[in-house]
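Only one protein chain is missing; all other protein chains are in place.
Entry: subunit A
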Amino acid sequence: MMGFTIQRWAAWAPGLVEPAAWEAWLTKPHALPAEGTPALTEMPAMMRRRVDRLGRIALQASYQAHVAAPDAPVLFASRYGDLGRSVELLTQLARSEPLSPTSFSLSVHNAIGALYSIARGDASSYSAIAAGEETVEAAFTEACGLLADGVPRVMVVLYDEPVPAPWQHFSESLEFPRAWACLLAASTGADAIHLGCHAGARAVAAPEAPETPEPGGLPADLRALRFLVTGAARASRWEHPVGARHWRWERHG
């Protein structure tokens, strides 16, 4: 598959804003506050009023990674998306209460990306992706496809927040709201990162044990970010087995 490099990245979580702080945290994660919302001053107030916490976090990372960049396709990826809004709407329906038209109009998976595109007046191609435990791989597979098609750059944005009651038991990992975004360019150089997928829970060409799973540890999107951006401890490989598939992220540099 097409190799890529990261031209710029940004991330946001309560208490973690600067890239250096993120790198240190990804190397040695500790508990983060569960509450916090970025100011998102980049977005005009009349648009921002429609964006709730998860959207503000996702778009704060997007604006920071996207700054001064020319138009590029944008892939918004989130495993659970704005589930809190759906729970609220479904609860109101169950009680035969009228639904908020604003909330209803924003209850689709692509709403956060759509607000971003409208606010920036950006008519580039936008996608909204959700693919369970493989959400980050689905987003990067799509990005590599676009790069292989000749698009010079692609923005990828990953975002999620704790799963709301009554569904929180579906979520396995350490949870706090967060988002990260990176601007990717195609690369065939020695520093290129490659993403591959193999059948089987264990990769045939990887005799050494795959990374031990982290029960209660970092969710997959943050393990991917750790592989992509942590400087000094640059691992050459991150293995991510999911069901019958085995994803392998590799760097040869």
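Points to keep in mind about this one:
FYI, a residue touches a chain if its C-beta (ideal position, glycine included) is under 8 Å from a C-beta of that chain, and two chains touch if they have at least 3 such contacts; residues count from 1.
The rule we apply is simple: contacts and distances are computed from a predicted model.
For the chain that is left out, the UniProt protein name among "Transketolase", "Acyl carrier protein", "FadR/GntR family transcriptional regulator" or "TIGR03943 family protein" is "Acyl carrier protein". Screening A:Thr102, A:Gln168 or A:Ser236 for touch with the missing chain picks out A:Thr102.
The missing chain, though absent from the display, is touched by one residue of A:Ala45, A:Ala94 or A:Ala199; that residue is A:Ala45.
What subunit A contributes to its contact with the hidden chain is residues 45-46, 49-50, 98, 100-102, 105.
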